[in-house]
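Notes follow once the structure below has been shown.
A single protein chain has been omitted from the complex, and every remaining protein chain is retained in its original position.
Order as written gives the chain letters A and B; numbering starts at 1 within each chain.
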Amino acid sequence: MSFDMYGSSQEPRDIWAVAELAESKPTQLTLEMIGGARTMADSLGCYVHAVVLGSGLGELPDLVASGADRVHMADDPALAEFAVEPYLKVLCDLFTAQLPEILLLGATPLGDELAPRLAQRFNTGLLAHCTSLYMDEIERVLNGTHPVYEGEYSVVAACPQARPEIATVLPDAFGLPYLDSYRMGETKPVTVDLSGVEARVKPIGPVEFTPLEMPLRKARRIVSVGRQVGNFELVKQLAGALDAHVAGAREAMDEGWITDKQVVGAMGESVKPDLYVAVGIRGDTYHAYGIRDAKFVVAIHPEADAPIFKAADAGLVGDPAQIVPSLIEALK
Amino acid sequence: MDFTFAPEYVALRKMLREFAEEEVRPLAKTIDREHRVPHETFKKGAKIGLLGVPFPIEYGGMGAGETGYCIMMEEIGRVCTSTATNIGAHIGIGAMAIYLDGTQAQKDKYLRPLASGEKIAAFALTEPNAGSDAAGIRTRAVREGDSYFIDGSKIYITNGPIADIVSVLAVTDPALGARGGVTSFIVETTWEGFKVGTLENKMGIRGSSTSELIFDNLRVPQENILGQTGLGFVTFMKTLDLGRVSLGAACLGGAQAALEAAMQWAKARNQFGAAIAAKQSIQWMVADIACEIEALRSLVYRTAWMVDSHKPFSREAAMCKLYGSEVASRAINKALQIHGALGFSREHPIERAWRDARIAEIFEGTNEVQRIVIASEMFREIGVRVRP
Partner (left out) sequence: MKIVVAIKQVLDPRGFTVNRKAEKIFFNREEWITNPADLCALEAALMLKDKLGAEVVVLSGGPARAGDALRDAWARGADRAIHLSDKAFAGADGFVAARILAKAVDKLGNVDLVLCGDKALDTGGGEVGPRLAEALGWPQVLDALDVSVADGRARAIKPNGKGFVALEVGLPALVTVAAGANQPRYPHGGRIMQSYREYQLEAWTAADLGLSEDELEPLMDNRGQSFPPERQRGTVLDSPQELVRLLKRNRII
C-alpha cells in the first residue's frame, strides 16, 4: 500500500521535515530533525526538504545550514497562527504533489495535532513520540523507538509498506547538527490555496483555571527538605520552578517547615514521583523507605558521606543555600 | 466446586479497593489521633452504596449479599479498623436487625434511609450488668396504651453518639425473662427521652465513637416493635449471629494489611549485611501469618456463601469471629515485631493496628462466648447440651 488514494505511478522519495519557528527562527528541535534527516538521506541517497508555514517569513538560512536541500516556504496571512485546517490543507496539497517517502514532525503541539491526521489522510502508519529513529538500510524501513507506560520501557516499531512513513520526534532523538553556512540549498515558495478552508477551532484566550489538586502520594515531582536545607524559602522557590510539591524528612516537621502530612518516610508518606529532590536530607533508612519507588532521586547535601548520595541518581555536594539558587537559575 | 468469585464480585472488590486506598486510608491516622468519626467517608460512601452493601438495590443498597458485604469489610478493614467498625455496627447489626425482622412498613421507613446512608444506625444490647450474660439486661419497656415507655441505659454502643436510628432490646415482662419477656424496639434518637451519655475513651478504634445511651421515659409507638413482642432476644441473637461473619472479614483485612506491611519493611530493612527478609526467623513468621490468613479467608467466604445460599451458618459464623480476631491479633503482633522499634512508634500504622485489633476478641460476643456457641453446636450433634 502506498499513496494509493492519489493513483500516482511515481515512487515516494525524499525525506521531509515540517519546520517550526520560535521568535522567527527555527526551533532547536527543527534543526535536530533536519540534521537527522540529512544523515538518513545521505545513506539512502535522496534529498532533504523542509517546509515552513507562517506569515511574513524572513530568511531562514539555518534550515539549509543544518542539512536541508530545499526549503518550501508557505507564506500566507491565514497561516500566521497555527490552526489545524489551514495547515493541514497546505501540507496535504504539497505532499500529494511531492510524495515524501519519510515525513518528520516535532512531537510538539503542532506535530501532535497534524501528524495523526496526515497519517489517517494518507492511509499510513505513524511512529509517535520517538526518542530515537534509525533507518534499516537493508529493508529501507524507518524504525522508531517510543516510550510506553510513562517511560518504563520503549517499543520499537516500523511501517514496512505504507508511505509516507511519518514520525513525530522528541528533543534529543537526533543530536544538534553542525550548522554549515557553506551548504547550498534552494528556497521555493509554496502555492497556498485555502479557498473554502477555515480554522474550525477558535482560541478564546487565557483563562483562570484551577486544575485538580494532586495529593503528595501521587505527586510527579517533589522537593523535599531536611535539617541542612539552610534556607527553606529557597526550597519553596525551587519547588515553584519545578512545579513540584513540597515535602520533607521528619526533622523538617520538628523545625516547623512542613506539616505532618508532608513527611516522607517509614513514619510518613511513601511517594513515587518521577523526580525527587532531597535538599539537606542526610537520608537514613526510615526516609529511604519513603522514596524506594521514586524514579529519579537528586540529593543536595553538604556532607559527601551522607547516605542519601548512595541512593541518589544524581548528587551535588555543597551548601544548599548556594546550590539551590544556582539550580533555580539553571532551570530558567 | 468453583472457588473463584463471580465477576461482579471481582469488579466490586476492585472498586472498593480503590475507594479504600483513596478515601479511607488517608484519614486513618487523623481520625485515630483526633478521636473523631470520618463523616466525610460516610458521605462519599453513601454515594456508592457503601452503607447498604448487603441490602437490596431498591432500598439504596448494593444488592451484594453477605459475600459482597464481607468483601467490603475486608477491603475497608485492610486500611482502617475504625472505619470498618463504624460501618459494621451500622450495617451488620444496626440496620441488619430491621432487615431481618422488620415489617414492610418498618423497612420502607427505616431501612431505606439507612441503606442509602442518609441515616446512621446503632445496636443497643449491652448494659453495665449484662455483657456476655445478655439475658441479664434491665432496661425496662413498660406498656401504656399503644406505646411503650423505655427506662434504662446501655453501654459500649458503637455509633451511639452519631446514630439516628437505634435497635434497642428491653425487658417487657420481667417474670418471663429472656424467653418471652424481652422485646426489640426501633428507636429514633430525636425522640424525647433519648440521651447520649459518656463517650468512651478507648485504647483503640478511636476513629469510632462508643458511648452510653440513656433512656429516660422514652416513648416508643407499638408499631416500632421489631419482630415479635416478647421474642426480642431471638431478633437480637439472630442479628449478632450474622454480624460475626463480616467481623471475621474485617479481621481478615487487618491481618492482610499487617502481612503486606511487614513484608515490605522486611524487604527494605538491611541488617547484618542483608535485607531481614533473607533471615529465616522473619521468613517463618511470614509463612505462619500467611497460612492463617489463607485459612481465615476460606472460612469467611465459605461462610458468606452459606449465608447467601440460605444454609445454616451459626457455628461457622462464630468460628469466623473467633478465628478472625485471633488471627488478626497474631498477625499484627508478629508484624509489629518485624518492624522492630519502628512498629512501636505512634507515627507508624502498625502501632495503631495493634491497638485497634485488641477489641475484636472482646466485642460482638467475647471469644469465650464464641467458643460456647461452637461447642454447643458441636456437642448438640452427639446429644450433649452445653450451657454457658
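Convention: a residue touches a chain if its C-beta (ideal position, glycine included) is under 8 Å from a C-beta of that chain, and two chains touch if they have at least 3 such contacts.
Everything numeric here is computed off the predicted structure, so don't read it as measured data.
Although one chain is not drawn, the whole complex shows that of A:G58, A:P77 or A:P160 it is A:P160 that touches it.
Which of A:D75, A:D93 or A:E113 touches the hidden chain is settled by the complete complex: it is A:E113.
Contact between chain A and the unshown chain involves residues 1, 84-85, 109, 112-113, 115-117, 119-121, 123-126, 128-129, 131, 143, 145-162, 168, 170-172, 200-209, 211-212, 214, 242, 274-275, 296-298, 304, 309-317, 323, 326-327, 329-331. Taking the complete complex into account, residues 6-8, 11-12, 15-16, 18-19, 47-50, 53, 57, 61-64, 68, 72 of chain B touch the chain not shown.
Methods note: only the chains that are shown with their structure count from here on.
Rounded to a whole number, the gap between the C-alpha centres of chain A and chain B is 54 angstrom. Those residues of chain A lying in contact with chain B across their complex are 215, 217, 250, 266-268, 285-286, 288-289, 292.
On chain B, the positions that touch chain A within their shared complex are 26, 265, 268-270, 342, 345, 347-348.
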